[in-house]
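The other protein chains are all here in position, but one chain of the complex has been omitted.
Order of writing sets the chain letters: A, B and C. Residues in each chain are counted from 1.
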Amino acid sequence: MSALEIPYVYTPREDTGLTNAKLGIWLFLASEVMLFGALFSTYIVLRVGAPVWPRGASILNVPLATLNTVILISSSVTMVMAWAELARGQFKRHKLYLALTILLSFGFLIVKYVEYSTKFHHHLFPSKSTFLAIYFTLTGLHGLHVLGGIVVNTYFLGPGAKMWKTEPQRFMGRIEVAGLYWHFVDLVWIFLFPVLYLL
Amino acid sequence: MMLEWLHKLGLPPVASVHGVAVDVAQAGVHWLMLVLFVGWMGYFIFVLFRFRRSRNPQANYQGVKSHFSTYVEVAVVVAEAVLLLGFSIPMWRQRVEAFPSASQATVIRIVAEQFAWNIHYPGPDGIFGRTDPKLIDLTSNPLGLDRNDPNAMDDITNVNQLHLPVNKPVIIHLSSKDVIHSFGIPQMRIKQDAIPGMSVPIWFTPSVTSEEMKKKTNDDKFQYQIACAQLCGLGHYRMAGYVTIESQEAFDTWLDEQGAKAQTSGDDAFWL
Amino acid sequence: MSSGHHEHSEQQEHHAEPGFWQKYVFSTDHKVIGLQYGFTALCFLFFGFLLMLLMRWQLAFPGQALPVIGKFFSDSSMPGGIMLPEFYNSLGAMHGTIMVFLGVVPLAVGAFGNYVMPLQIGAVDMAFPKINMASYWAFFVGGVVMLVSFFVPGGAANSGWTSYPPLAELATTGQTLWLLGMVFLITSSLLGSVNFIVTIIQLRVKGLSFMRLPFFVWAQFVTAFLLLLAFPPLEAAGVLQLMDRLAGSSFFLPSGLVVSGQLMHNSGGGTPILWQHLFWFLAHPEVYVLILPALGIVAEIIANNTRKPLWGYKSMVYSLIFLGFMSFIVWAHHMFMTGMGTVINAFFQTTTMIISVPSVIVLSCLFLSLWGGSIRFNTPMLFALAFLPMFGIGGLTGLPLGLTTTDLHLHDTYYVIGHFHYVVAPGTIFALFAGIYYWFPKATGRKMNEVLGKLHFIGSFIFINGVFMPMFIQGLAGVSRRLFDGGASYYHAGPVLKLNVMMSVSAWCLALAQLPFIINFFYSMFAGEKVTSDNPWQSTTLEWATPTPPPHGNFTFTPEVVRGPYEYSVPGESSDFLPQYQPVKG
Partner (left out) sequence: MHQEHSAEEVQKHVRTYLVVFVMLLALTFVTVAISRLHLGVFQSIVLALIIACIKGSLVALFFMHLISEKKLIYGALALTVAFFIGLMFLPVGQMITAVAL
């Protein structure tokens, strides 16, 4: 669209040691921390204010959630491997790992779908109790983040991958940024899992 | 002096014991504001005049060299600290911690709703009857009072008419049925949000009766009012309650009348 | 480094002229986006003002039919030209929302930040031009959603710009659209703030260290951090309220609510106070978002028109940073009357008093900067100068609100309305006007007319005080805000009731006083006096080093900064200003 050269797209700026995208994604993640932080404080407020609070395990399906934890952690590993393979210049293997990551993310969503539909089947809706309300809100928002990650990663697997040929450095930066986002999604789940299911 | 000015500007006369302290603080802050404002404005106008281009064609790179502003800033900090530590924090502690004992106070409940104040006196036994939201009926039992509860037998309820004896502390337990309202009586210098799901106690001691205030303001129509301060819907603007401050005797007579009225007419379907 | 090669090839690839759509509608040029923001925001400001003009009729003459215009409204808002209370509440809520989120923030940050900031740091564009475009369009969609809400059954949101539940959750569809609109606006702000911070950190030209940044850039920098970290909690709150409204959850609803005599069958267990905490966690920093860019604009203009450096630049910068920090821990001063214990109350009172100190410092520095200057009274300078005492009044009246003892009487009265309008209307809006007059020549190559400008200034100055000064009197008298009849139901409002007429008349005159501006704006755009220099105000900062108007890519040379931002009247120099980019002699 434009012939402009924005500096530090490819190479880091000397005094900060960062590319624009790297700094940008961390700032974005900072705002995400505040988003989920606010929801966690909501959780605390509701829980402390409630006369009784159900144990997550008594309503939710812990084995499925454990499975999902394992899936998501694995996808984080494949994501970081996808980046490492690029760093080694192994483009094919990079693609393999990226595809695996996407597959695992779909796996996560399918498990989530199963969980949700059994809840709905048993007429467990957000309107039933504040516990269910916060459960659906937190996992729902997290699910949207997973979906976002899938979109991004699929783009880099498909049309976005062309950039590897023309601007490998920049492409690697992009994969790193996508990875940072994806690990963050994993990290949020690492907290959601015990908070919602185990406590 | 500042208080006189504020009264001239619209501040209503004070009619509660702690209100005097509120006004002192009010005057204090406004002094601080006035001094800062007048000082800076004087400087400002002088500077605009003195350093206009036609009079001072060549600007001075250095500008002010004195530490004048530092002194001003320190003075502001000190003044704020005095207001905060000397007035505001102790005063608030007194508001929320130093409640008079219930036996020496008039204790009532007020439950706000769109768009009225339901007032609940415990009656001679001094104990509020049980209430239950399920029993609420808009016309006959707006408080949801359970008249089968022995404590509720003698309870007196009423809408928008708050009577209080003068010179005796009042404790009000404030809550709301539907949305957030805010209970305020300007002359009493009191205000508190009425929040559904919460019951917040407040207290104050009225010090001027309605009659006295009529004389003081030279206005026969003078009326204390509960003003709803929080947006609560389309009727927010007309959610006024009426407050009568009277002598202890007059108050007792009124209460008896109200009690008798309740006994004879029956204020709801659950009576008897 | 292998990147040089790619940069070269990219240049070769795209040198076809972009078409109309790419140039003006889906442009990624920060200047075009800035102008888009600016124009949209001005329209919203104007619209928000119109809503208020309607309200002021009802406040001055409660229950009387609005002449002439009244009959154009539907029966669900103004049957027979007489305003309904629901409609009044909608107007109030939407006035607040539009002014804050669709007017001032997009103008101060979206327009001025986007247009001026990259120029001032010598950048070719923002760090992420496409994200920049996306954030404008997210803002635009948010605005459209808000406007559409006027036309749904039940009308627009009518629970105040604060949208306190349970009231907001009982409200009609308009509230849902309000929440959706907010989600778009928040997204827009988040994208924008990431972009601003990265741009300022990464794209400063050589030699432009942080302590050489123009104060305006600093203001945008701190503002961006506030937006970045304070908005997400409101986004969370918005999602929760949407869940309550659409999925029937009870985050903000306690058990046992009885509405119009009917017991509500919600699951309960929530608390309405939670919303207030989440809302004010954003909204207090948000008010500094409204004021900081304004301070930045005023600082630029004052330095330029006193022809001397800002006094105490460093302490101003440190105050700004401190202010940003503190603004995160004062939020509950909006909630003093919700029933707080001593400790938490003392904490928030204290932080509120502390936060007033950096404001005092910044304002003092600006006042003292005037001393020894050679003051030019052009239109931008008049607005910038008027900003100082106006912000002073607004700020000072924040003090009695920040002390609970006095807030006890003043909370939710017109005193509060007076307080914040002094900061945002004769404060921020004046600063924004100043900025428009000041940077207009850079953006268009033409100056705005001085005579019309001064007319605009005098009219605005007189009437805006006529609107807001009486509010303090009404507030002291205890008149609550958001009253449909302006207080006519209350005895204690009696003595100050007639002020309503005066305020309304002032508001309408204020509207008339904007005519010279609107005429000036459009006239000057096409037929104003052409500027003969790229630097008509003889300023020192980098935005004036570009051609006029700046082309895509901004600079015709690679600027390098060798000195601080405000080197005016340096002793021993022949010219009274030394631009930041002018090489050191010898």
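FYI, contacts are C-beta pairs under 8 Å (C-beta built on N, C-alpha and C of every residue); 3 or more make two chains touch, one makes a residue touch a chain.
In this text, all values refer to a predicted model and were calculated from it rather than measured experimentally.
> Taking the entire complex into account, which one of A:Val9, A:Met34 or A:Val146 touches the absent chain?
Of these options, the touching residue for the absent chain is A:Met34.
> Which residue, A:Ala87, A:Val114 or A:Val151, contacts the hidden chain when the whole complex is considered?
A:Ala87
> Among B:Gly63, B:Gly123, B:Gly184 or B:Gly197, which residue is in contact with the omitted chain in the full complex?
Checking the options B:Gly63, B:Gly123, B:Gly184 or B:Gly197, the one contacting the hidden chain is B:Gly197.
> Touching the missing chain, which residues of chain A?
These residues touch the chain not displayed: 11-12, 16-19, 22-23, 26-27, 30, 33-34, 37-38, 41, 44-45, 48-49, 57, 62, 66, 69-70, 73-74, 76-77, 79-81, 84, 87-89, 179-180, 183-184, 186-187, 190-191, 193-195, 197-199.
> Kindly note down the residues of chain C that lie in touch with the hidden chain.
With respect to the unshown chain, the touching residues of chain C are 1, 201, 225, 229-230, 233, 254, 271, 273-274, 277-278, 281, 325, 328-329, 332, 335, 338-341, 343-344.
Quick note on the criterion: only the chains that are shown with their structure count from here on.
> Centroid from C-alpha atoms only, then distance chain A to chain C, rounded to Å. What do you get?
Result: the chain centres lie 34 Å from each other.
> So how far apart, in whole Å, are chain A and chain B when each is placed at the average of its C-alpha atoms?
50
> Residues of chain A that contact two or more other chains, please.
Answer for chain A, listing residues that touch two or more other chains: there are none.
> For a test of understanding, state which residues of chain A touch chain C in their complex under the given definition.
Per the stated touch rule, the residues are 1-8, 10-11, 13, 16, 18, 20, 23-24, 27-28, 30-32, 34-39, 42, 45-46, 49-50, 125-130, 132-134, 136-137, 141, 166-167, 169-170.
> In the complex, go through chain C and note every residue touching chain A.
The contact residues of chain C facing chain A are 1-3, 6-7, 9-11, 14-15, 18, 22, 28-29, 124-125, 127-129, 190, 193-195, 197-198, 201-203, 228-233, 235-237, 239-240, 243, 247-251, 266-271, 274, 278, 281, 552-553.
> In the complex of these two chains, what residues of chain B are touching chain C?
6, 9-12, 21-22, 25-26, 29-30, 32-33, 36-37, 40-41, 43-44, 47-48, 51-53, 56-64, 68-69, 72-73, 76-77, 80-81, 83-84, 87-89, 91-93, 95-97, 113-114, 133-134, 136-138, 142, 144, 177-180, 182, 184, 186-187, 189-193, 195-198, 200, 221-225, 227-238, 240
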